[in-house]
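Every protein chain except one is present and positioned as in the full complex.
Let's turn to chain A:
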Amino acid sequence: MSAIVLLVLGLGGMALGYFFYSRFIANHIYKLDENFKTPAHEMEDGVDFVPTNKFVLWGHHFTSVAGAAPIVGPAIAVIWGWLPAFLWVTLGTIFFAGVHDFGAIWASIRNRAKSVGSLTGEVVGKRARAVFMIVIFLVLLMVNAVFGVVIAKLLINNPGAVVPVWGAVAVALVIGQLIYRFKFNLAWVSLIGIIVLYGLIYVGPSMPITLPDSTFGLSASASWILLLFLYAAIASLLPVWMLLQPRDYINGLQLFVGLILLYAAVIIANPSVVAPMINMDLPANTPSMVPLLFVTIACGAISGFHGLVASGTTSKQLNKETDARFVGYFGAVGEGALALAAIIAATAGFASLADWQAVYSAFGKGGVLAFVNGGATILHAGTGIDAAVASTMLTVMAALFAGTTMDTGLRLQRYIFQEWGEIYNIKWMGKALPATLLAVASCLVLAFGAGGADGSGGLLIWPLFGTTNQLLAGLTLLVITVMLVRRKSPTIYTLAPLVFLLVMTLAALLLQLKGFYDQQKWFLLGLDIVVLVAAILVTLECAAALKDEKRKAAEAE
């Protein structure tokens, strides 16, 4: 089958979702009001609360939520065949992610732009909030540990990407200085920055860099992971204007260029999908598709992490309430489009079914490397870009996304430690450097504790990241649903995704629990139990909060 069919059906479906379903939700469920004074106007302070143009805000929201996850998840999940992944990404974006992200912004602006965490405390209860804090810490911990492994793997498999990946850091540092210190024109700086970045991608393959197989007894993978965490720790301590801001900006531009090129290449080259529609010939030890599909693809279908961004910074900058539909729902569509590109690259970028099967020889084997190799084949065929350069380009795209998410993730984790330092009056923990070291140490314990000497623990816990992330999405949907009950609006559009997510998450956790016990993986077993307890508590909180609200609504009538 032609990949163009997938592209047209997927993007077409999401476009219909945006034009019709999101309008229905905006008008009849959330009942957006153009005249509602948003917190950006009501509490405008030029710092946190600033009314922002909706296109700009969409760009900010989309690039903040798009990390490596919409690439990694779908590229692993196509092991069950392209159809399940395609359906979950398309329908998940239309009926789950769009409603969730858009709802998170709406719920936040209706409550003075509070974050989902404090909203949970106020709308649902203090116990739910305590669970929320645990879940968010686990999500951050897993994101950092997982992305460290993903980048290390990418750099080992494509040594030509080392120069552009680390070169991008230098480019960002120079851009930051040029804009802030020397007040250079942004348009010229961005243009030169992009040209230099793509120049590095072009020369990268001719200057491959590999680490020695063993350094102080550490494998190349372990050395890269340690180097990456060292970098992330330094980046999270530097002022944001110096590295993070220009790095995110240049990354955002690169994402737009990369996505446009990839989609254009699919249309020009018209590759065939070689992967089976539904894979009946699954490799040994592949877990069951239901429920694992729904937690393997989190970002790109529905992700709790989006709720944090939506209610954290996006809601404080929303100019009009009606903009929430464009920023939130269309932001989810952007992420869905990235996941769709990952599915096409990982199923249509191979010469034959045998080639595809060779890559997908075991669960978790495909992943981001399948995206890079498959995508590079399509890019080469469609645009004529040299195969090595195309593969470096996609490696850099994935690695930079994982890298910026790690920077931000580590910074957020540091804040949590600093907050705990203040709450429990542990003075040294309240300071930036020790808190950063603690954050890095906790990630390294996970990476090396679960994965052994090569530090690949992050990837082993990927399904646990999915479940934890979906739990977070469940909590956000719960807050929205409770608010809808109070406003006497129909709740089925948020309640149905909430129930579905909780059922799938609980089922996945139980299945994994048995698996970890059988394989005697005690570290993962312990972590699984923590997430499972959180999931059960969330489910109970959901039931109690909704019952309580419905009773109150009935009494009021």
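Things to note:
Operating definition for what follows: contacts are C-beta pairs under 8 Å (C-beta built on N, C-alpha and C of every residue); 3 or more make two chains touch, one makes a residue touch a chain; residues count from 1.
Here is the rule we go by: contacts and distances are computed from a predicted model.
The UniProt record for the undisplayed chain lists the protein name "DNA helicase", from the options "DNA helicase", "Cytochrome o ubiquinol oxidase subunit I", "Fumarate reductase iron-sulfur subunit" or "Amino acid ABC transporter permease". From the options A:Val116, A:Val146 or A:Leu244, the residue with contact to the unseen chain in the full assembly is A:Leu244. If you put the hidden chain back, the residue from A:Gly252, A:Pro276, A:Gly364 or A:Gly449 that touches it is A:Gly252. From the options A:His60, A:Arg129, A:Lys153 or A:Arg325, the residue with contact to the unseen chain in the full assembly is A:His60.
By the touch criterion stated above, the residues of chain A touching the omitted chain are 46-48, 50, 52-53, 55-57, 59-60, 63-64, 179, 185-187, 190, 239-241, 244-246, 248-249, 252, 313, 316-317.
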